[in-house]
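Shown here: the complex without one of its protein chains, the others still in place.
By written order: A and B. Residues from 1 in each chain.
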Amino acid sequence: MSLKRLITTLVAIGAIPTAALADPSSRIALIPGGPHPYFAAWEQAGADAAKEFNLGEAEYKVPQKWELGLQNQMLESLVTQGYNGFLIFPGDPVGTVAIANELADTGAPVIALAGCLKDPSDAQFCMGTDTGNSAYLGTKELLKELGSGAKIAHFTGFLVDPNTQLRIDAVERAAKEEGAEVIQVIADIDAPEPAEEKINAYLAAHASEVDGIITTAWVPAVVASSALRKIGDKRIKMVGIDHDEVVLQAIKDGFVHGTMLQNPYGQGYIGSYAADKLRTGCTVKADAPFKSNALTDKFIDSGTVFAGIDDVDNYVGSMQAITETLFATFESTYLDC
Amino acid sequence: MAIDVRHNQSDAFKDMMANTSQQDAPPRFSITRILLSNEFGLLVLIVLFATIFATISPAFLSKFSLYALGRTAAVNIMIGFSMMVVIITGGLNLSVGAIGVSAAMFSGLLMESFGMPWPLAVAGGLAVGAALGAINGIIIVRTGLHSFIITLATMSIFFGIMIFLTHAESYRGISPVFTGFGRMKLFSIISPLLLVTIVVALGLSVLFRFTALGREFLATGANERAAELSGIRVQRMITYCHMLSGVLAGVAGLMLVSRTGAAIPSMAGQLGQDWLLPAFLGPVLGGTLLTGGRVSVLGTLLGSFLVTMLTTGLLLMQVGAFWVQTYLGLLLLFAVLVDLVRRSYLQRRKLI
Partner (left out) sequence: MSTRFWESDWFGPFVITLAAIIVVGTLNPSFLSPFNIQVLLLAISVNALIAFSQMIIIAIGQMNLSVGAIGGLAAISFAGMMQVWGMPWPVAAGVALGIGLLAGLANGVLVAFTGISAFVITLASLSIYKGVNLGITEAQPFYEIPDIVKSLGNDTFIHPLPWLVIPCVLAAIGLWYLLNRLPLGRSILAVGGNEHASELSGISVRLVVIVAHAISGGLAALAGIMLVGRLQLGQPTIGDDWLILSFAAPVIGGAILSGGHVSVGGTLLGVIIVAIFTQVLVLFNIDPFLVQVVLGGLILWAVGVNRWREVRAQRRAGQVQI
């Protein structure tokens, strides 16, 4: 935090009672649900977008803990500080709606980023990964490798997150379609210690009965990759999620079949751009070709791709390609300017 | 000074915490006593930090900022009360969050699925809070085990049952009147939620200061055996305190429902653990003894408010995204040390 920024911020806030109206430049905030490596790319994406589109700023603001209350408090504070565009990863798809609406009431564009708000909300749209669909596609990839009749285990995150239920359902559906069976779901393992304990216990008891593993949350993917490497069992196929180095390395070494990548950089970059446009007079097209998912009818897929051993080295490139494609047509497809 | 036969806390801690209590509130008016009180100290700290924040960042005093601060503080204070009424019996209630969420979810269910009018649904939610609190209380007095371990287990059980029944689905069919309440602005800066908290605070003050029941709660906490000998039904008192705690947790949960416009299972985090820190911070900073027998409603209110204000102020000052927590800890430490210095200074002067 540079002194200069502090001063300019203070001047900006001090000069005007309702900063949102009087501040000439866009001040976009990108707010994740809490500290998490997934969102790290947002910081760079915001900075790049700010530079290239000449925004006042596009700042990455991290709540110190994964607490809904803390995220709300941070959002309120950002309003007070005069931010006028918000890209939010909702701490809860329903619980964040109220604060998002309040932010929208100040005239600021609000976009749900990486995860969606449940309709109805005043968010302009949701851009991110369709969590359910990603889990579905990942399971399909896994079963493509395993064939029908396979028995798979599903490791996922906190049950209190409604997305977890979507993932469980999606994995179940994909398995059913392929004639496979989900023999066990282990949830609530978003912290590394319990994840390690439970996944290893599971493998100790059931490694011989299970053919494949699908993981649909960051920490379980990391821990399960390490666990498979530890027992050195390449018979069990696994599809992970996200781009943690542990997972990527395990793919290269053949312990993990592949991973479902998401596109956090593209979300932050295009999101910042869109928030600025929406603030400066553009509107969302009435007939924009939004997709639907379990939470919202205004969904833009920021890209989900499966990366196996052949793609893992080049995953950054493939994500950039998706970002560029999405960006090239973004304004003409989704915005009226 | 109240009799305190539980001799497990440091004497210095007692000194720090013991200067005021509703139980032995002095009938005579005394300036020194007020100046030495915890409540006064907290008030000084609040004014001090508010001045600092407002000087550095004038937006701290903007209408929206004050409104948001009051609204957040209202809930945190209520959570603090919920823990406080159990702490006075010398116990703990780790399941405040789990109870709060369960009560809120039940109200949501009543409003959405059964179309009940909101006052009835609120009553239903509070009844669930009371019932879950009563379960805690009854298990504790029947087994004689420490409330820590019992409420640790029931935290898991209550929350688990709630998640099992709802499958983490939210209830959004909340009465507009009820959610409007959470968004209303009185005089454009006061949230009605803050008024609810103040009313509850007044009620609790009356309970502990003026009613026989409140005094029996305190006597039970101060010395269970002595209370029993003097004819107080100790077990019943402990159960009542847990019920009250459950109701207050339910109130906090419902305040969040009103504010978020939905009953959501994640409002207190995994197992309701997000509430634990605010639950302890208020009472402990406010001068409620962890060993029981003493209570300060005003202290809890001010303590919770101070912590909420520190967080808000730090977020506003933009101390660097990843360092907020460090500064919060340092400020907290600074605050209690300043308070200590103030008190020892006053005490020394008094001696002279």
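Just so it is clear, a contact is a pair of C-beta atoms (placed from the backbone, for glycine too) under 8 Å apart; a residue touches a chain by one contact, two chains touch by 3 or more.
For clarity, every value in this text was computed on a predicted model and none was experimentally measured.
Within the complete assembly, A:Ala187 is the residue of A:Val110, A:Cys126, A:Leu146 or A:Ala187 that touches the hidden chain.
Of A:Ala201, A:Ile309 or A:Ala328, it is A:Ala201 that touches the chain left out of the display. Only one of B:Ile34, B:Ala123 or B:Ile161 touches the absent chain when the whole complex is considered: B:Ile161. If you put the missing chain back, the residues of subunit B touching it would be 6-13, 15-17, 94, 139, 143-146, 148-150, 152-157, 159-161, 163-164, 167, 224, 271, 273, 277, 280-281, 284-285, 290-291, 320, 322-330, 332-333, 336-337, 340. Counting the whole complex, the residues of subunit A in touch with the unshown chain are 35-37, 39-40, 62, 64, 159, 168, 183-188, 191-194, 196-198, 200-202, 204-206, 219, 222-223, 226, 230-231, 244-246.
Assume only the chains that are shown with their structure count from here on.
Centroids of subunit A and subunit B (each the mean of its C-alpha atoms) stand 34 Å apart. Within the complex formed with subunit B, the subunit A residues making contact are 1, 5-6, 9-10, 13-14, 17, 19, 35, 60-62, 64-70, 72-74, 76-77, 79-82, 91-95, 97-99, 102, 118, 158-162, 164-165, 188. Subunit B contributes residues 56-60, 62, 64-65, 68, 72, 75, 163, 167-170, 172, 179, 182-183, 259-262, 264-267, 269-270, 274, 311-312, 315-316, 318-322, 324-325 to its touches with subunit A in the complex.
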